[in-house]
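Removed: one protein chain of the complex. Kept in place: all other protein chains.
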């Protein structure tokens, strides 16, 4: 029996070159008894940076300023859960009802962050950038808004970052903009999305509700103003919803019968009524 | 209107009873322009609780105390990444190299949190509980440690929560215990795991390194002392590593050729050298 | 710049030993212009073995006899789809409605083959083996059936391989047994499961329907009689349902609106009415 030291086999043509060279990573360095995250000893990061700040460090390469850190936390919190019935959550619950382990439910849920679910963040970033390109070339924010809205309408798609099936004013978006203002990180992307919102409000027909900025739009604008590329904004969306998927899948496992048929229209909320945060938190 | 309202069809026997009753959820309430997370308006939570604290709220139902909140952050940070080569990370990188979208890479990575990877937390919690049961019945911590270690050795399995292939002293575990002490949440589970560690150190043979408490063991002890059930501790492990999987998958997409063959033994860290946290963070 | 050839880093203790030795695979050999599947040139297998027979070859290592080949096809066909509402199918449809690509829907669907969904095959194989162990020690099939049924009832679980929420006589199980008889591969496991079925029928109370052998039970018995280990029977279940998941996910994408809420109780079948196979197929 011949023992061939085989080289890599791909089923696809030339794009791939197999080399004996090593490959490189700049994220985390592992040595005996020492773990460096972007250069910082992980045990020193523990207790000094929050989870949200460490996520920023990992994705962007540097520690955030306190203001950016607070916005990171707020963005991650804003998306953490949206009830039992988004399709991604239902995919996770349908997996949970078969008795599958938690990690399988999380995987099924994450896979549902598709084109129609979270996909707006990236396209809204491009949409706002198109407007700001016009501003850089001399247009007012208002004229830029008119131009990009009209251009978008020709595609027949709905405006990315605007509108919500259920909320006519998304409380999360409003809060995020307020925080960006207070923390003095508001920039041109937030200005641009506000100009579009104002335009839509002006154009609004009497019988139709105005299209509000949704949380995807708010996060797109804030992330852009913080200098994050679309890939990082997209990553934040995935990271932020995982705890919600986890909680929903575990509730399914703990409170419901296995192998049930999940009708997303007949659920009842039986948790605590509206309440106020403990005093120290305000 | 009767469009054959079909009832559920399962491929399995009686366990399942289909009812027309509604089902219940206590996590998040959604009304127009109002999202309540465990009763708290989500927009009020934003900016007041950190992401880590909100994860605790979602999973445990109540706001954490500041001390527990800080430990939550530290635990989530401790697991955030462990370099490019854990099998779950390699599953995500191998998926990334095919050109798959980020969410697919995350799903593939999460699926690798299997029996041998993260599975120690749950079994370590049971292991420590067995010891504390003996303590409640009058044994000293030391005698309880002897009993449960000897019992476990009979199974032939390695002790859950102890030992690391690479680290002889896990810096994350040490830091977590130090924080638990400072924040005054140290309890009987931490005492129990320390008694086991001490015993192993005493029994240690000359030619073999001592088995240190690893991060799974530390998290098991801390979570137990915070009153978290194993399902929540298990959930924390999944949640905490998602940002690492995300960062590794994106680095693969951005820095490497598609369809490459990933050899986990020949990588080079080319990120920043060891550095100190900014002054304000200390 | 030093290029450290790092060795593997695991987050878990000693179980893992990293060696420089090569590892072995016995499935498929790849050389330039030659692909050998279990030793057979793949291009010679094409057109000579069916897909089902090649699956057997891949999993069991040898070509099946024609009779076993026909049973393989029948088992794979029997599980291919069970309508729009098993939880695994709903997980796939909920993923499809987000606009996710087909492979993500398939992954979400496959993850739902959990403890309560397909998990019976493996436990039924163990159940029947327990009975046959008694037979080998001198018991009649009937006495063995009494013993294992009573033993199982003590666990409080439902009998694996028996009962169906919807079918009182599973047409797939009946057909599979008929084929096993005709193809002369019926063996002691089929005899054992039939003895259990007969016992349940005898014991049946007047007001309760008899528990029929379900398709999981039939496949467990047939696979055991063909000498397949539980891992292979489990694999067949996954492989056989993938086309169903694919078809359901694609129908969701093609016939339904994106981001819809899928109520599993109000669907209507609008495909062809019952029809007969073309003459040549009989």
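Going by the order they are written in, the chains are A, B and C; count residues from 1 in each one.
One rule holds in what follows: a contact is a pair of C-beta atoms (placed from the backbone, for glycine too) under 8 Å apart; a residue touches a chain by one contact, two chains touch by 3 or more.
None of these values were measured; they are calculated from a predicted model.
Within the set B:119, B:187 or B:278, the residue that contacts the chain not displayed is B:119. Not every partner is drawn; the one left out touches subunit C at residues 8, 10, 12, 15-18, 20-30, 32-52, 54-55, 58-59, 63, 66, 70, 72-74, 76-78, 80-84, 102-104, 106-108, 110-111, 113-114, 166-172, 174-176, 179, 231-232, 234-235, 238-240, 242-244, 246-248, 250-251, 254-263, 266-278, 280-282. By the touch criterion stated above, the residues of subunit A touching the omitted chain are 1, 3-16, 18, 82-83, 85-86, 100-101, 103-104, 107, 111, 116-117, 120, 158, 162-166, 211, 214-216, 264-270, 273. With the whole complex as reference, residues 3-5, 9, 22, 30, 85, 87-88, 90-92, 94-95, 97-101, 104-105, 107-108, 111-117, 119, 258-259, 261-265 of subunit B touch the missing chain.
As a working rule, only the chains that are shown with their structure count from here on.
Comparing the contact residues of subunit A and subunit B by number shows a mostly shared set, over half of all numbers used being common to the two copies.
For the pair subunit B and subunit C, the distance between mean C-alpha positions equals 33 Å.
Averaged Cα coordinates give subunit A a centre that lies 38 Å from the centre of subunit C.
For the pair subunit A and subunit B, the distance between C-alpha centroids works out to 22 Å.
Within subunit C, residues 3, 5-6, 9, 85, 100-101, 104, 107, 111, 116-117, 264-265 each touch two or more of the remaining chains.
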